[in-house]
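Entry: subunit A
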Amino acid sequence: MIIATSVTKKFGRLTALENVSVTCNKGQSIALIGPNGSGKTTFIKCLLGMVVPDSGFITFNQQNIIHDWKYRSHIGYMPQVGRYPENMTIAQVLDMMKDIRREQKAALDEELIEAFQLGKIMNKRMRTLSGGTRQKVSAAIAFLFNPDMLILDEPTAGLDPLSTEILKEKIRKEKHKGKLILITSHILSDLDDIITEVMYMQDGQLRFHKSLEQLKEDTGEKGLSRAIASIMKANAQ
Partner candidate 1 sequence: MKKIIKYVILDILRNRIMIGYTLFLLIIALSVFGLEGNPSKGVLSLLNVVLIIVPLISIIFSTIYVYNSAEFIELLVSQPIKRRSLWMSIFTGLASSLCTAFFIGCGIPLLIYVPDATGFTMLGMGLLITVIFTAIALLASMFTRDKAKGIGISILLWFYFTLIFDGIILFLLFQFMDYPLEKAMIAFSFMNPVDLGRILILLKLDISALMGATSALFRDFFGSGQGMIIALLIMALWIILPLWFSVRRFAQKDL
Partner candidate 2 sequence: MKSISKYYHWLTCALIVMITLPAQAKTWRVSPKGKLPSVQQAIDLASPGDTIVVEHGIYKEKTITVTKPLYLLGINYPVLDGERKHEVLAIKSSRVTVEGFLVQHSGYSSYNDIAGIRVYNSRLVTIKNNKLFDTFFGIYTQHAANCTITGNELQSKAVTELNSANGIHCWKSDSMHIVGNKISGHRDGIYFEFVTNSLIEKNYSAGNVRYGLHFMFSHDDKYVENEFFNNGAGVAVMFSRGVTMIGNTFRENWGGAAYGLLLKEISDSRMEHNRFLKNTVGIFMEGTSRMKIVSNDFDNNGWAMRVQASCSENEIVGNNFRGNTFDVGTNGSLVLNTFNGNYWDKYEGYDLDRNGTGDVPYRPVSLYSMIAERNPATMMLFRSFMVSLLDKSEKIIPGATPENLKDERPQMRPFKR
């Protein structure tokens, strides 16, 4: 569904992505893992066209995304830090998003809005919201349009345990619908029972991309966190 070929991106002297090639397919649920500053977010932004690669290209359903912008209607994106126009209320932001993406007639998925009980605070302005509430709004928007692919950048950061569970449940549900899900997270325990594949990035390079079973086999560990920890340790040496 989405194929990145030799994607390289430099910010001044810093190489954020170096020759990253990867293929993601429908039905996969991928964890994008790596230390801080390893290029995860840059990679995601490349997928979304927010950052333009210096070289290499990315295709979405065989279409080069450089010349295309409509492909983004198949993606739901939940950013690491949700930034919204400060003067707008939640309702206005949601309305605006609905308004802008109206061309798809697909039914709206408002499950998360209900589950997070956003209805009660619909008229609060964005600037008054806590970090957690913003995350809820971001999540609600990401799932709202029932997209084929979900890109979730640190989805559970800042969420309380209850909301984390609601979100995880939702992710699981979407996964079973056969959607492609790409998650980055530091809290690996969150991912354990959701993901099927693991991409590991470090220093802007993609170190490996394999299935969870394969990873566990290779490292001889049972859990995801332990498996990753052992890899990090190995790399550090």
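Please note the rule applied: a contact is a pair of C-beta atoms (placed from the backbone, for glycine too) under 8 Å apart; a residue touches a chain by one contact, two chains touch by 3 or more; residues count from 1.
Selection rule, in plain terms: all candidates are chains of the complex that A comes from, given by their letters.
Quantities reported herein were computed from a predicted structural model and do not represent experimental measurements.
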Here subunit A stands alone, and the other chains of its complex are listed as 1 or 2; which of them touches it? 1
So in the complex, which bits of subunit A are touching candidate 1? 11, 45, 48-52, 69-73, 75, 77, 79, 83-88, 96-97, 99-101, 103
